[in-house]
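Please read through the structure below; I'll follow up with questions.
With one protein chain held back, the other chains of the complex are shown just where they sit.
On to chain A.
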Amino acid sequence: MKRRVLTTILAIAIAGPAIADKAIESAIKARQGQMQIYQHNLGILGAMAKGTVDYDAAAAAAAANNIKAAASLDAMSMWPQGSDMDSVEGTRAKAEIWTTFPAIAENGMAMSNAADVMAAAAGTDLTALQGAMGALGGACSSCHKAYRGRR
């Protein structure tokens, strides 16, 4: 019995990232979906900021409000222990998220603030939208800098 336990532990240690169990997989999918919502709506705002699409106050406001709504989700259940890139496949979340917790909460606050600023600015005019874009990008990057690994 003892030997079997040891072998199992050894096998896990050697195997490296494993296929995630259902609960972990679901959490990873959920948070990636949240990122997808950010990305889609940022694309709408970014196209206007870049000038590839004409500014449309209503569309910009809707996109910014979506980002604000996504940023206000309680994310705790989407980031369970053991859902880092060293433990399971299909994620680039570094283990530092959990080993340095709650440091990442500060980045979350910055994201939420930047989303609020964008929600207030996007429907005003193009200059306001462009001005709010930098802080929002910075908020995305601040997390990705420290906590996202490479492909």
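Note that in this section a contact is a pair of C-beta atoms (placed from the backbone, for glycine too) under 8 Å apart; a residue touches a chain by one contact, two chains touch by 3 or more; residues count from 1.
The criterion applied here is as follows: contacts and distances are computed from a predicted model.
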Candidate names "ABC transporter permease", "Nicotinate dehydrogenase subunit B", "Spermidine/putrescine import ATP-binding protein PotA" or "Aspartate carbamoyltransferase"; UniProt protein name, chain not shown: "Nicotinate dehydrogenase subunit B"
Of A:Gln39, A:Ser112 or A:Thr127, the one touching the omitted chain in the full complex: A:Gln39
Interface with the unshown chain - residue positions in chain A: 38-40, 42-43, 46, 49-50, 52, 133-134, 137-138, 140-142, 144-146, 148-151
